[in-house]
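Apart from one protein chain that is not included, each protein chain of the complex appears where it belongs.
What follows is chain A.
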């Protein structure tokens, strides 16, 4: 894919808009979905798929592609939105989301969807797989990178810290972790469910190159991905993204925060209109 130098991110903003739009359209199909998360992570996915990563839409298994692991499988609606925008999944399949026989199930699974590199759903798996992929790519002398998206709630899982320790031990500079800190997990605000701050200090102490950014600031996201790719130290890289659930649809962003944002049947169209209004603003 073509990459865009920073400062020329109009295209990326449009990509992010279309990722959000695809996600809302899928949410409307099912009448539900993890739409709050999809909206908060759309900017990150736009930069990953239309600025940072190397891949061929027509060949999802291309050996030289960068890998993208979705550890938080419930974000599948967001990744499908990006995969559709990237041309890896045909746009027509959007309306099958979550239906019987669809290649787009509610939770991401590798066997179902082109471009879905792991089966998530059980949280805390992705970073361990990424460590193995990173080691495997180095064995092969490959220059491909492994991107792994996971959520702040997954920081509660001990296995994530096993992988964090291991990635530094193996000096996996081909591994780029992305944490979505939207401060919302199943039972409430993530920082209250299990205190994980100071996150940057912890990750740096574990031996990672760490950046913390506003995950809904396009310029900041671009700069963080660029720095993660070019950083010279032989360390794994983490981008901690503070994000706003519902970002891009003001009335959803303002709604009382929940792991699963309630959207009434008549609100999906309103959400699409609000999103479009923001695009034209």
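We adopt the following convention: a contact is a pair of C-beta atoms (placed from the backbone, for glycine too) under 8 Å apart; a residue touches a chain by one contact, two chains touch by 3 or more; residues count from 1.
Convention: contacts and distances are computed from a predicted model.
The complex includes a chain that is not drawn, and of the options "Cell division ATP-binding protein FtsE", "Transketolase", "CoA synthetase" or "Sugar ABC transporter permease" the UniProt name matching it is "Transketolase". In the complete complex, the hidden chain is touched by one of A:70, A:84, A:137 or A:271, namely A:137.
From the set A:43, A:117, A:180 or A:267, the residue in touch with the chain omitted from the display is A:117, counting the whole complex.
In the full complex, the hidden chain is touched by chain A at residues 67, 109-111, 117-119, 121-122, 124-125, 127-137, 139-140, 142, 158-159, 162-163, 165-166, 169.
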